[in-house]
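With one protein chain removed, the remaining protein chains of the complex are shown where they sit.
Our next item is chain A:
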């Protein structure tokens, strides 16, 4: 605890230019609720997001572990995966639904998790805006592309 602080001790550099009449700049507390702070931030979105994380997490445990088991361990393991294997699986609507569900839940779960991380760690409003923009773009792109492939997959493509 004290080891990391011992190096911080030392004389103040250039400390002399503040006095009673000219104090150091006051750093505004971040939380300060001013007139500009939006008041209408209530709504059920955060609750829905929180619930979604729990519920999708439970479903994803089954989906992802099942997915990994089939892809990596059963019946020859990873070496069996090829175009033919994927084509064979997606011939069945069951696996189509499985993969579609996994795609949507995993992407939304991950995106919401990253949104939370950005909210918690990005300090400036602009940084938040750009990071979230990037995140949402990537999420929408991946979900749409994946959905398109699952629905329009053609095993006879040449």
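What we mean here is this: a residue touches a chain if its C-beta (ideal position, glycine included) is under 8 Å from a C-beta of that chain, and two chains touch if they have at least 3 such contacts; residues count from 1.
Everything that follows uses one rule, which is that contacts and distances are computed from a predicted model.
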Omitted chain (choose from "Sarcosine oxidase subunit beta family protein", "Fumarate reductase iron-sulfur subunit", "Branched-chain amino acid ABC transporter permease" or "ABC-type oligopeptide transport system substrate-binding subunit") - UniProt protein name: "Fumarate reductase iron-sulfur subunit"
Which of A:73, A:121, A:136 or A:151 contacts the chain that the document leaves out: A:121
Full-complex contact with the absent chain, from A:49, A:70, A:87 or A:101: A:49
In chain A, positions touching the absent partner: 1-2, 5-6, 8-15, 18-20, 23-33, 41-47, 49-51, 119-121, 123
